[in-house]
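I have a structure I would like to understand better, so I am pasting it below and will then ask my questions one at a time.
One protein chain omitted, others in place.
And now, chain A:
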Amino acid sequence: MQIFLHLKNGILNESFISSFKCSVQMKCISRRTELGWDIRIKCSSLPHLQKVEHYGLRRAPKVVAYYGLKRPPYKLDALEPYMSQKTLEMHWGEHHRGYVEVLNKHLGKNDILYGYTMDELVKVTYNNGNPLPEFNDAAQVYNHDFFWESMQPGGGDSPKLGLLRQLEKDFGSFTNFKENFIEAAITLFGSGWVWLVLKRKEKRLAVVKTSNAVSPIVWDDIPIICLDLWEHAYYLDYKNDRGKYANVFMNHLVSWHAATARICRAQSFVNLGEPKIPVA
């Protein structure tokens, strides 16, 4: 029997592994991915956990770890008054948590999708445009994780230095980019997301709209920030006023720190040209 332990940027608990009362062969595969380290541990030769009751043996704990619900990097009331605590409690606590639980339930039934990192899982379940049933939940978990990390208390303002220069290069000016982004948010039909992505092939930043659960990683682009435009994200605070929500996001919530960190990492995969070093 094989059990995969998957940890996404997590800390491996030694005592947790040793609680398996059997000889365990462990193969540790660690890999650098675009969004962080991924550590996969394959445990084999565990005793049969299924039919042990009538042998009087103590059942080894049936521990299977899939994906967990990641907390946003701030308290749930930290984004007031722009995004209320009530919204965060519902959005993170109910919607996001629901997606994680449904995803784990799916994975519990079928182990063919074990062992992937979150972004790999999204790409695999997208299946090149013919999404598998797990895609919706996997992608929504990814998107929401990304969304919480794209915001911060005291956000907004503008990016600095390299990111600002790149935005000015690709959109003309920062204001132009902001207008572009908000326009995309208002003209998106139905539920979806708006992203600032770094397009790999064109080697430039762009604003992209996606429907429902789709995210630009399925097209191999690198997302920098995103905005959730499903109605549940803003209805409690702004009712139907999507424009106001998008404006508030841009002016008070978006975390350019997170965006800068992401584009720095993205630059190890996409060559954005030589930096402009001023000549003395």
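Worth a mention:
Definition applied: contacts are C-beta pairs under 8 Å (C-beta built on N, C-alpha and C of every residue); 3 or more make two chains touch, one makes a residue touch a chain; residues count from 1.
Going forward, contacts and distances are computed from a predicted model.
The chain absent from the displayed complex carries the UniProt protein name "Superoxide dismutase", chosen from "Immediate early response 2b", "Trafficking protein particle complex subunit", "Superoxide dismutase" or "WD repeat-containing protein 75".
Of the candidate positions A:N104, A:S158, A:S191 or A:N251, contact with the hidden chain is made by A:S191.
Contact with the undisplayed chain is limited, among A:T117, A:N136, A:Q166 or A:S255, to A:N136.
When the whole complex is considered, the residue among A:E94, A:D111 or A:E202 that touches the unshown chain is A:E94. Residues of chain A in contact with the chain left out of this view: 90, 94-95, 98, 136, 189-192, 211-213, 230-232, 235-236, 239-240.
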